[in-house]
Structures are given as structure tokens and as C-alpha cells.
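Here the complex is missing a single protein chain, while all its other protein chains stay put.
And then chain A:
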Amino acid sequence: MVSSAGGLLAMLNESHPSLKLHALSNLNSFVDQFWPEISTSVPIIESLYEDEEFDQHQRQLAALLVSKVFYYLGELNDSLSYALGAGSLFDVSEDSDYVHTLLAKAIDEYASIKSKAAESNDEAANVDPRLEAIVERMLDKCITDGKYQQAMGIAIECRRLDKLEEAITRSDNVHGTLSYCINVSHSFVNRREYRREVLRLLVKVYQKLPSPDYLSICQCLMFLDEPEGVVSILEKLLRSENKDDALLAFQIAFDLVENEHQAFLLNVRDHLPVPKTQPLQTVQPGSNDPPSAQNDSSTAEDVQMNEGTPASNVNVQDEDPKEVIYAERLNKIKGILSGETSIQLTLQFLYSHNKSDLLILKTIKQSVEMRNSVCHSATIYANAIMHAGTTVDTFLRENLDWLSRATNWAKFSATAGLGVIHRGHLQQGRSLMAPYLPQGGAGGGGSPYSEGGALYALGLIHANHGEGIKQFLRDSLRSTNVEVIQHGACLGLGLAALGTADEDIYDDIKNVLYTDSAVAGEAAGISMGLLMVGTASEKAGEMLTYAHETQHEKIIRGLALGIALTVYGREEEADTLIEQMTRDQDPILRYGGMYALALAYSGTANNKAIRQLLHFAVSDVSDDVRRTAVLALGFVLYSEPEQTPRIVSLLSESYNPHVRYGAALAVGISCAGTGLSEAISLLEPLTSDVVDFVRQGALIAMAMVMVQINEANDSRVGTFRRQLEKIILDKHEDTMSKMGAILASGILDAGGRNVTIRLLSKTKHDKITAVVGLSVFSQFWYWYPLIYFISLAFSPTALIGLNYDLKVPRFEFLSHAKPSLFEYPKPTTVPTTTSAVKLPAAVLSTSAKAKARAKKEAEQKEKEKATAEKTDSSSAGKGKSSNEKDGDSMQVDAPPEKKAEPEPSFEILINPARVVPAQEKFIKFLEDSRYVPVKSAPSGFVLLRDLRPNEPEVLSLTDAPSSTQSPAGGGSTTGQQGSASAMAVDEEPQPPAPFEYTS
């Protein structure tokens, strides 16, 4: 090797062209080593490049050389422009840093030009054709090399849908690439419009495939809001001869339901074509042999719908058998689409698997001072959250006396709490609440607070599935002028008609708003937002105007949140409105602007939104706005929970307690249910902050993060539980943080320990209801009853397998992990352990006595229950419990006493089973099983294909207690279960005995 490029550089000045060429080509191969020497001669080489007399090849060579030198000098822009001049000599396939860097640069450049052009709608963007050529060469190379993912990424980035299509169709695994592409388009395509274009293309490609993946198509169509496409697919599948196709259709329906897009689902349902010769008689038997649940649930609307076509009622006995099958399947799918089937099954699952620990509540109840109404109602909230959706209201019924201390608004929320507990109890919701509902006309003895609360409760029960209850709520709203009842009715109506954009309801609520009553107006504002979620309708302008007119801060706040809700998920479309709100004089409207930013960009991790929020978080003059700005980060970032702790870590050390509070909740929201270690580390110091409300926020946030995480996963969960207990028992603790601790214990064990907080569905779509629920929940700072909105964000962590009849057959599958990793937290009932855990010094004699008493009571009860159980003739109860027994015995040998024995590394779960999010990756389906899942999803509703349809099926969840026999024999010994309370109640819980308030 030579030690200097001097000779070659000197040769550049030679007069003979072939000498120059020789020098150039040699320099080109030595540039990696001698670029510092060459850099001084760049002007000479440049002049060679510009020399018109030189032949083309030589000029390109010169350009390539200059480009390389500039690359080494770090002048990438110059380097790129010369590389473009090098034409074909710039070899995209070369494996060197230079080529990689410049390619990246070129693609970036191209992508930014293209997207800028697209944003300004400038068709004739002048892209350097040479640049385009390089990018295309790169794309072609990726495709020919089989690097389809790269090609797709580049194509999407550069807005080259033609190339994207090529990459997908030419790839060897079209399904894989398509699903990859969907993922990419959701996580990396920032502009909504463009994402829609990509998805439209994907749907096109999907439909061209010989065996289309209907599941994914329908997901795309849902995002595109094109119900017609889904309808035609579903109809095709339902009309198919093959039973499997029908199963697939059901699976699609379940997956759509999971995304909670009510308006869309209703659209699909209503557009499904009615069977041609469908007399009513055929429907009735058709809907009778599917489970009675089906029948119950769908009666409300289906009957109405059928009544719409009574003309065909009379004639024809000789219907086409195909149509009969279709009609039957149609009925099922309508049930699914309206959400009733899944709600029904979820309800059964939550009820049967309820593991909530009543002792925790009892401890709280006893340690809270009677006169402290905040903590008193916090306990009621905690109870509601703990039993959300389980229909278990034992605690309330056992403590009627204590409960009756709730007065006024506390009574409102106590009643509304029933709604949370019975969430999804669609058929009996109304009868459950009947005792508290306003009695039409009769004047009624009930207090307006409990009546209002009952209406709110109805909304919570029917949240996002309010078909059946809307009318009733509207009537109640119209027939009253008591503002407390109006408040409850507005909230209820908003919840029930979530996102339906129903004009009539909107007008009713608007009338309430215009009465300009602070209490009712606030609820009306929120309710309008709930009604119009994500529609970006021009109603927002109307609301904004009124917000400027009214004097009541409460109304302004309600409206501000309402306006924010209307722009949910609209991203750039919302920018004008956000701008308008964030520049407002009124801090409350700016505060609404923060929510608008949060919701419009929810889950997008959009950089612009994050920047804006951070700016407000540090620059706004109002503490409320700052707090909300930080909190809003949680919503924007929930799709990438790992990011949040990093982004807010500085803010969590702010001198301003409001900002710290916001940081805590932001982490709580975005990392909810993940148990993310960084999140916990960030929250830990905040739980012992000097300011009481920061502690409150941190405790709640911590509970949200740790929901369903047990000690085996993260030892800090245990520490946190003990910390909560300590705060609750401590007499000198501030009310604020005590309340936080009580709520946190509720959230930690939410829904009988069988739900988590999830803002994304399994297909990575936003769950509207959940996001809306959390955003309104975060409003509890101003209005405690809004705490209940958190129940909207709960999603059961279960794998529920269903057969063709939408029943739950007995089906086993494997969780390939140690059972202890994901088991329920140990109940605190065992007397020895609880006392051991507690610090002896901290226990006061009185509370210890109370404890002992409580324990004694509990044991007493347990005994009673056990006996009650034995006498209980409900065979279904036995069947279910026997299942649980089986589940226990299947854990081979993990009773806690035998610690010496090694734990098995797997666990057999029985349908329906609790599968926590972290466990999902360990779920495996057994190969020799009777049932094969249509889609191998680790959780949620999975349709099962029966491989042995002739054998009698054994069902494990039974919905009609009287009709089914105890399946697996040997359900005789139903020993004491940790959470025996669940067992004590009848299979179909009765409405609680109406209790009287003594106010």
C-alpha cells in the first residue's frame, strides 16, 4: 500500500485525460483511507465533474469521489447531491457505511419531499428524478433480495403506494407481510389521511388473494369506517355451506366488538341483509335452540326488528333450508355484533371467577372514621371498582347500616356504584335499579340523589350498549327538572349512547344545558361529548360558544371536556379546534384544549402533540392547565408505554406539585396494567411525596400500573400493598392520600382480580370506550362521581373459547410458565399470615381487636357459607366449583405449604380461564385436543372448531342454571375457597334487597 495519495492527486493535474481517469479510479478505491488528503483537492475534482468536455463515465466517477469525501467530512447534504450526480456508479447494493448512510439520507430526503408535497396537496412536487431513481433502485433491490419488510417500510415512508403493493404481492408470505404492514401503518404512519390510504390499499390487496384473511380485512375496514365491506364479507361467510366459515364470521364479529366502536357495529348489524323468506316462526325456534342467553339478550332489538317485517309472517312453510340456517346464524351474529353475547359471557366469567378479597374492604371500612365522608365514599367507590362487572354486591348488602350514612352526593355515588358492580348486566339492569329509579309521576319517596345515581348507574351498566335503555333514560331526563336527577340522567344517557351521534338525544341534552344550571350543565357538557365521541362534528363550535357565554365554571369545564371528546382520534383534523382552545383566555378552556390534544392524538405518540403538551406543561400560567398537559402525555403515549416514564421523569421532579401529580397519572394511564418496572420506579418516590394530592395521584397511578401483577412478578407489588394498608390504618394520614390509598386498593383488585386496564385492543386498535373512560375518570379531581368512569377501561383478562352454538365447551390448553407467576394474589383471610405480615408496633390495640372481631366474623360466615353450599341444590354451582377444583388439582402439586418441591413449569388451564396480559405469550393450544381455535389468539373470545362433532359436548360455563346438569362428576367436596363469597351467592344473582337510606 502507498502511504500517501499525493501522487494520484498530482496526476489529476496532468493534461492527458487517461491519466486523470487513472487517478480518479485509483483515488476512488483509496478514498476510505486518504480522504483527509483528498479533501484539500476537492475543488479540482469538482471542476473535473463539471467539465463538460469530459466523458460521462469520468464525470460520474469524479462525482462519486467528491461525494465520498464529503461523506467523510460529515457534509451529508453535499455528499448526497454529488452521489446523485454519480448516477449508476452509486451502487445501492454495496455493503459499506458510506452507501448505507447515503441511502438512508436519500430516502429521508425523498420521504420528506414527498410527504411535504402530500401535506400541501401539491401534486406537481418537483422531486429530483435522480433521487427518485435511487430510491426506486433501492426498493427494487429490497424486493428482489426478499427483504420485503424493508421495502414496505421505505415505500410507506416515501408514500409510494405502488411500490408497497408490489412489495406485498411479490413477497413469499403475503399474509405475514400484510399483517406486518398493518402494524406498521398503525404505529408509524402519523397522518391519519395517509394511513387510511395505506389501509385502503391493503384491503384491495387482501381481496385479490385467493384465500383472503377476512379477520384482517374487517379490522382494516373498521378503521376505514366502511361497514358495507364488512357486511358483504360477513354475509358471504354466513351463507356458506361450511360450518367453519360461520365460525370465522363469528370470530370476526367478536374481534370487531373488542374495538368497541359502537356506531360502526350498529351500522354493520343493521345492514346485514334479512333472510329472503323469513317468517317469524322460523326465527323463534332458531333463536331458541342457541343458548337462552342469546335469546334473552337479543330480544330487545331483534324482536323489534322482526316486527318491522311482519308482512312475511303469514305465508310459506316451505322455506329454503339454506335460508333457515342463514337466519339462525344471522341471529347469532347480530347478538355478537350488538355486544350482548360477549358482555354476557364476560359477565359469567367475571362472576364465576371472582376472587375479590372482602377482608381488604372490611379493614378499610373499619379503619375509616365514620364522620369522614370523603373516606367513607372512597370506600364505596373502592368496593364498586373491586367488584366491577361481577354482580357481587355482598359487601353492600352486609353493611346496609354503614352504607346509609351516605348522604346527598355520597348517596348519588353509592347508588351509581351499583351500576359499576352490575356492569354489563343488560337484561336485569333495569329491574336491579328499579327501587331507586324515579317513579314516574307518583312523586316517589326516593331522594333525588339516589334517583340521579340510579340513572347514572343504568348508563354504566349499559355503557356503549345502550340500545335498550336509551329511550328510558331520555324519558327520565325529559320528565324531571331536578338538577341532580338531570345530572345523573345526562351522564347515563351519554354513556349509553356513547359515540352514536344521535341528534334527538343531543337536542334533549342541549335543552338541559341551556337551563344554565351548574350541576346539570356540567354533566350535560360531558354527555354531549360522549354522544359525539370522535365525530368531529360542528357541534363542537356550538358548545364552545356556549362555554364562552355561561358564567358557571362547572359548565365550562364540562363543555371543555365534551369538546375534547368530540375530536377523539381525529389527529390533524382537530388542529384548528385545539389551536382555538389552547389560545383561549379562559384557563378552563385551555385545560379542555389539553384534553383535546390528548384525545385527538391518543395513542399515536405523535411528536408534534408531545412537543405542544410539554410546552404547555412548563409555560402555562394556570396550574390546572399544566397538570392536565402532563397528564395528557399519558394518553398520547399509551401505545408506547416504555416511552412515558422517560419523557415525564424530569417533570416528576418538578417543584410544582400539580406537574408532579400530572406526571404520576400520565404514567398510570399509559402504563396501565403493564407492571412496567421503570414506571414503578418513577412512581415509588411520588407515593411518599410531601404534598397530599400528589401522593393520592401516585397511589392511584401505581395501582393502575400494577393491576393484576402479583408478587411473584414484581416484589414491589407486595410492598405497595403493605404501604396501602399502612396509609389506610394510619390515623394521622391526610384525607387526600388516604382516599388515594383506598381507591388504589380498589383498582389493584379491580373486577374481582380478573380485569386489567387496557387501552389498546389485541389488534392494536384504540379501544374508544376505554380511552374515553379514563379521560373522564381523570376528571375526578373536580367531581368524585366521575371515578366510576374507570370501569369503562376494564377489560377482562380471559380466554373464552366458544363453539358453534356460542357456548363454552370444556376445553383445555396450556400455559407454559410457572403457575405461581400468574396466580391470584394470596387472599388475606388466612389469620396467621396476615398477622405475620403486619408490623407489630404499628397495630393499635383497638384496631387489632377490631381485626380479631372481623376475622371471627369472617370465619363464622365462612362456616355458614360452607353449610349453605352443601345444602344448596344448584347443581350448576357445583359444576362450576368442581371446575375450579379441577383447575387446582391440575396445578399438579402447588399447594403453598410444600415449598421444597419444585414448581411445575407449566399449567393446564380450562376454558374459560383467566389469562393475564403477561401470560399471553406462554399460552399454547394442545395439539391433540378436540377443539381447534379458528384464530390462535392467546386471550379474548376464540371460536373453536369441533373436530369430533358427534360426541356429546361438555360445557363448562353454563348460563342457564336450571337446564344443565353438573358436567364433570365428583363436585361433592367443595371445600373452603379463598374467596368464598362468590360461592355463596346464587348462580344468577338476585337484585339486592332494596335498602332504605336514613338521612
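Note that in this section a contact is a pair of C-beta atoms (placed from the backbone, for glycine too) under 8 Å apart; a residue touches a chain by one contact, two chains touch by 3 or more; residues count from 1.
In the analysis below, contacts and distances are computed from a predicted model.
Hidden from the displayed complex is a chain whose UniProt protein name, among "Electron transfer flavoprotein subunit beta", "SEC24 homolog D, COPII coat complex component", "Integrator complex subunit 11" or "26S proteasome non-ATPase regulatory subunit 8", is "26S proteasome non-ATPase regulatory subunit 8". In the full complex, chain A touches the hidden chain at residues 1-11, 13-16, 18-19, 22, 26, 30, 618-619, 650-651, 653-656, 659.
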